[in-house]
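The chains shown are only part of the set, and none of them has been moved.
For reference, chains read A and B in written order, and residue numbers begin at 1 within each chain.
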Amino acid sequence: MSSKLFTLEVQTRQRSQFIDITSEVERIVTQSGVKEGTARIFTLHTTAGLTINENADPTVVEDILMELNKVVPLNDGYRHMEGNSAAHIKSSLFGVSLAVFITGGRLALGTWQSLYFCEFNGPRQRKVLVKVIEE
Amino acid sequence: MSSKLFTLEVQTRQRSQFIDITSEVERIVTQSGVKEGTARIFTLHTTAGLTINENADPTVVEDILMELNKVVPLNDGYRHMEGNSAAHIKSSLFGVSLAVFITGGRLALGTWQSLYFCEFNGPRQRKVLVKVIEE
């Protein structure tokens, strides 16, 4: 039993954007050599998040971003002076970590599931930690 | 130290429905023989989720489902043609995985806590993975 820690850099291009990181995480799992275990993913930021959602139709991600902006408007009488309170709130609603099982050396995801880095206050250079745990 | 992976089938009966899966997960933990560790639960779908909430008064779950439909309406100008964007959004808000400690061979839950499978786009036959990790 063992674990290895990797760092992934993610360059976002827009204020609000979901970036599919599934293939990068898959590559890390392959590189680790772990066949059975868990991949745990953590992002080091407070105005971004991580989520798992549909990868087939890109309008799903567009709808999520659109609706999130309705639920948590960019401007809504916030006191924090940096103007990014909505991004902090979305980060807490989505969370900054994920855990996905590894079976047969691959991520055990459903047919339609992809891993997304969720930028809520871009564009920025972001860091994601990926720990591959054999178990 | 070791881990075992189990699959749970969940049949949902309504469009939006929470199903208490605590006793099924407890049974898996007992079957695994693990006394100290963690049960990690993951569902393979993008229009469903998992959560921990109150098990005593069923109106709590009804209130959660009712309020979620106010916050993320079923129809709200979404672009995704399948008509289930609200379910995708709720899935990201709740998340598709849980981790619960095991102590003395049982789930270490609070008095009022149960594990719920959250159907947001049913009725459907759903799959939940449960990994029991000795640690």
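Following the convention adopted for this analysis, a residue touches a chain if its C-beta (ideal position, glycine included) is under 8 Å from a C-beta of that chain, and two chains touch if they have at least 3 such contacts.
Since the model is a prediction, treat every value here as computed from it, not as a measurement.
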### Summary
Taking the full complex rather than the 2 chains in place, the copy count reaches 3
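As a convention for this text, only the chains that are shown with their structure count from here on.
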### Task
Indicate the whole-number Å distance between the mean C-alpha point of chain A and the mean C-alpha point of chain B.
20
### Task
Spell out the part of chain B that touches chain A in their complex, as residue ranges.
1-3, 5, 40, 42-46, 71-72, 76-82, 85-86, 88-89, 91-93, 95-97, 99, 127, 129, 131, 133
### Query
Within the complex, which stretch of chain A touches chain B?
1, 36-38, 51-54, 57, 59-60, 62-64, 66-68, 70-71, 93-95, 98-101, 103, 108-113, 135
